[in-house]
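Just dropping this structure here.
Removed: one protein chain of the complex. Kept in place: all other protein chains.
Labels A, B and C are assigned to the chains in the order they are written; within every chain, residues are numbered from 1.
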Amino acid sequence: MRLSILIAALLVALPGTVTAQGHSAAVAAVIEDLVAANRILAAEGILPGYGHVSARHPEDPDRYFLSRAIAPELVTADDILELDLDSVIIAPSGSSSYLERFIHGEIYKARPDVQAVVHNHSPTVISFGIGTTPLRPVFHQAAFFLDGIPIWDYRDFGTAEGALVVTPERGRGLAVALSDRPVVLMRNHGVTVVASSLPMVVGRSITLEDNAEMQSAALARGDRITYLEFAEESMGSDFLRAWDLWKRRLTPTGR
Amino acid sequence: MRLSILIAALLVALPGTVTAQGHSAAVAAVIEDLVAANRILAAEGILPGYGHVSARHPEDPDRYFLSRAIAPELVTADDILELDLDSVIIAPSGSSSYLERFIHGEIYKARPDVQAVVHNHSPTVISFGIGTTPLRPVFHQAAFFLDGIPIWDYRDFGTAEGALVVTPERGRGLAVALSDRPVVLMRNHGVTVVASSLPMVVGRSITLEDNAEMQSAALARGDRITYLEFAEESMGSDFLRAWDLWKRRLTPTGR
Amino acid sequence: MRLSILIAALLVALPGTVTAQGHSAAVAAVIEDLVAANRILAAEGILPGYGHVSARHPEDPDRYFLSRAIAPELVTADDILELDLDSVIIAPSGSSSYLERFIHGEIYKARPDVQAVVHNHSPTVISFGIGTTPLRPVFHQAAFFLDGIPIWDYRDFGTAEGALVVTPERGRGLAVALSDRPVVLMRNHGVTVVASSLPMVVGRSITLEDNAEMQSAALARGDRITYLEFAEESMGSDFLRAWDLWKRRLTPTGR
Partner (left out) sequence: MRLSILIAALLVALPGTVTAQGHSAAVAAVIEDLVAANRILAAEGILPGYGHVSARHPEDPDRYFLSRAIAPELVTADDILELDLDSVIIAPSGSSSYLERFIHGEIYKARPDVQAVVHNHSPTVISFGIGTTPLRPVFHQAAFFLDGIPIWDYRDFGTAEGALVVTPERGRGLAVALSDRPVVLMRNHGVTVVASSLPMVVGRSITLEDNAEMQSAALARGDRITYLEFAEESMGSDFLRAWDLWKRRLTPTGR
């Protein structure tokens, strides 16, 4: 596994080559970043045991990568599966993944601009999916959701199957609720965040929790809030500076 | 101790054999999981110094396993005692355990379906045992207590002996209050959680604290809450995925 | 320093002997526990950089031990000074200690039952010294302050010298406010906790912060609180079980 990462890293510099697993350098790089995204979101408390993150295939927009059904903190490159947009597992054959994989497949289908998806239960964000206060941007890094956050309600699909997105129909319903936004809250369940890259979807997930905490702190004091007004999306919203930091933290040596 | 775990692990694969301590493979496996449960709940902040977790004997429903009276973070296999359902210590002879062991014995007596019990003082959960807001499920993983959480009040037994469950009578009173539910709050004291397995009782204890935090955050903002409506208990409520993670975290190498 | 601890530990078993520093075994044991108390309270977030803990001399009730003026997390046996009850430093000569050492000396003078004193700024406790809600026991381990917590107000001594206890007069005023209680809040400043042993004063300091958090969580939700009613002080209130744990945590090997 250490060796396969090393090889993958080397191959990134050599476009057109393939790894021992038969991956192109571009695919190997996405898988390496997807493993990092899993472990970063676990370390930051966004994916503490449940939830998942995926990335669209860089060379085939009708495919995406997602881990088999283990805790994100434990994910390695060997756990990453390839699925089609109906969320059928293509490779390795015989694998199984998360029951809620339809979140990812149906959003990739509906949103060609999306390259990465996180579904999580981050604690303060989730508290906005059970209450009456809209989650709204209170600081500059949260400018990405200035247009508001819709809430998808499982009860529209009946309560017999619980609150989870375990069918293609529910996945499609979630994608419709998401519409062209970056975030959709899920009633009594969690949140789904999308972006055009893995660093950005990770940064947005963490920023969303930060924003939820700030907004909650002010409201718990009894304050009236001055929400962020229209602003060009803040510079640095690609979260690349933080991404460098988060990756470095994964190993003491910075790998 | 390291060696005894290794032996225990090997013996699990050989039903009918016994360990050096005279334990069957099934018992050795339960003791190993009970040690893990103690250390996981300590690491997750649920048993930071006080509180305890037990498991019913897998081969003799009239016995259960509980540590001697030390902090859960320090528990090893050598600290695990065997008790009968009157909470008398059977082995090793001459040992002593927690003063509140009657919580466990009386619940195992009253609830044949229960295989594991946690008594803890997890901070946000405990705040619901001193206040007026009922602790209710706000997200899918909390579906296990959709039927509500009763509160046991020590004052019904007089205040001269304090708030603790230090007599068989108080233990029986707690079991009556628990009834057929998975959780019972204890006024000015803590909470007791039961389940059909150690991974499940650990997962439920952690989920209960998560739910208490989310519910408190929404109410502190002044929100009206949409509580979880009837739903089949969410898939994954055996908490096995998280259990794998929590066990791996106990040692850097994943043992 | 490692060696001196080892020697001290050995000498504890030999009453009447003296250490290389000329300490009796009883004194060496108190100093070892005082170093542990400093480091435990730092690790638990109660003394994150400021604040201090002292112990009365076990053989001379007119003396007490306190560190020189460094952060508690850094205190070693070599930093422990001996003071008289006027808070004059007796040994080593030429040393200097905390400006607020009068807190300790004046309380030891007024309260012969007190063997250990902590002054800290623990965050949620301190918030009760600036507000209008009385800090009251909400769970069994907090039974030790069932008789209530007085507040000492620096403004009674004028604001020209700030809010701190930097004179013997202020120390005496604090001891009068404390009276026969275990805890005194200090307006816009912090708290002082006393007990008959170091493990107990450490346990009480940590429990006080836990209680403040639980009480605040319930009130922030808008709950009415059922406070702890009269109860014999809960069993285990010597905090020895937790003290064992906290000491073990100081070094990976448990020293």
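Remarks
Rule of thumb we're sticking to: a residue touches a chain if its C-beta (ideal position, glycine included) is under 8 Å from a C-beta of that chain, and two chains touch if they have at least 3 such contacts.
Predicted model, so just to flag it, every value in this text is computed and none were measured.
Of the chains on view, those touched by the hidden chain across the whole complex are A, C. When the full complex is taken into account, the listed residue touching the unshown chain is C:124, out of C:124, C:196 or C:226. Interface residues of chain A with the unshown chain, by the touch rule above, are 137-141, 143, 210, 213-215, 217-218, 220-236, 241-242, 244-246, 248-249. Taking the whole complex into account, chain C touches the unshown chain at residues 49-50, 69-71, 73-74, 99, 121, 123-124, 126-128, 130-133, 154-155, 159-164, 166, 187-190, 216, 219-220.
Basically, only the chains that are shown with their structure count from here on.
If you sketch which chains touch which, the chains link end to end in a single open path, with no loop closing it.
Every chain gets a centre from its CA atoms, and the centre nearest the mean of all protein CA atoms is that of B.
After Cα superposition, the angle needed to carry chain B onto chain C is 90 degrees, rounded to a multiple of 5.
Mean C-alpha position of chain A lies 47 Å from that of chain C. For chain C, the set of residues that touch two or more other chains comprises 220.
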